[in-house]
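Right, I'll just put the structure down here and ask away after.
A single protein chain has been omitted; all remaining protein chains appear in their positions.
This part shows subunit A:
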Amino acid sequence: MGLAKRIIPCLDVDCGRVVKGVNFVGIRDAGDPVEIAKRYNEQGADEVTFLDITASHEGRDTTVHTVEQMAHEVFIPLTVGGGIRSVDDIRTMLNAGADKVSINTAAIHEPTLVADAAARFGSQCIVVAMDVKRVNQADGTPRYELFTHGGRNPTGLEAVSWARRMAELGAGEILLTSMDRDGTRDGFELTITRMISDAVDIPIIASGGVGTLQHLADGITEGGADAVLAASIFHFGDHTIPEAKDFMANQGIEVRR
C-alpha cells in the first residue's frame, strides 16, 4: 500500500460561474463553483481543478474572489489554470488560496516563466498543461505535437521532448490533454500518456475524452498516469466519485476511500 492514484474533477469557470453547471441531485446553485467544489470534496475527490475561461480583466477579478472563497471552505488541494501569463498572475492565484497553478500557452511563448515560477514559489505548485494532437508524418508514423487555442493553433513542438524540457525547468506536474479526444468520450489518448509518463520523473495527470469508468482506470493502468482528470462524466450525474473509486479499486488500483 502507498500513494493513491488521484481523481480530479475539473470545472470550467467563466466570471466566477461554472459553465453549463452541473447536474447533482439537491444542489442549490448548479453554477456556483464553491458549492460544487464542496460537493466533490464530500464525495471524496482528491483535488479540484478550476479552468478559468474568463476573457475580461474584470471577470478575472471575480475568479480570484471565487478562489478565495473556495480556499476558506474546502480543505483539499485546488489547482487554477487558464490565462496565467506571468509571475504576477501566479502570485495572485496563490495568494487567493490556489495550491497549484497550471500554465499552458505562456509556457510555450516564454518557457523561462516555468523556471522563474518554480524558483520563486516551488515546483510543487507549478503544473504545466500540454494540449496535444496526433499528427501523421509523411512516412505514416505518428508524432504528437503541442497545440494552443483549444487545438486550433499548431506550434510544431514535439510533445515528449517538450515534457522533458518542462520537467527540467522545474515543473512539478504535467496536465496532459489530448485535443483529439477532448469532448469525444472515447477515452484518454493512452499512447502519448504512456510515452510522457515514461519520459519524465514528475507526476502526470491524464485528461481529455473520459466517457466511462473503464477509461479512468485505463489512464492509470495503460497510460501510466498518476492522476485522472474528468469533467462531464461527473458533472452530469453519469457517475459519482465513489463509483469511480470502487471501479478502479476493483481493478487493483490504489485509491483513497
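The rule we apply is simple: contacts are C-beta pairs under 8 Å (C-beta built on N, C-alpha and C of every residue); 3 or more make two chains touch, one makes a residue touch a chain; residues count from 1.
Rule of thumb we're sticking to: contacts and distances are computed from a predicted model.
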| item | value |
| --- | --- |
| Protein name, per the UniProt record, of whichever chain is missing from view ("Imidazole glycerol phosphate synthase subunit HisH", "Carbon monoxide dehydrogenase", "ABC-2 type transport system permease protein" or "Hydrogenase maturation factor HypA") | "Imidazole glycerol phosphate synthase subunit HisH" |
| Hidden-chain contact residue, picked from the options A:H72, A:H109 or A:R143 | A:H72 |
| Hidden-chain contact residue, picked from the options A:G31, A:G59 or A:P203 | A:P203 |
| Given A:C10, A:V64, A:L94 or A:L216, the one touching the chain that is not displayed | A:L94 |
| Residue ranges of subunit A at the interface with the undisplayed chain | 1-6, 41, 46, 68, 71-73, 75-77, 94-97, 99, 119-125, 172-173, 201-204, 226-227, 256 |
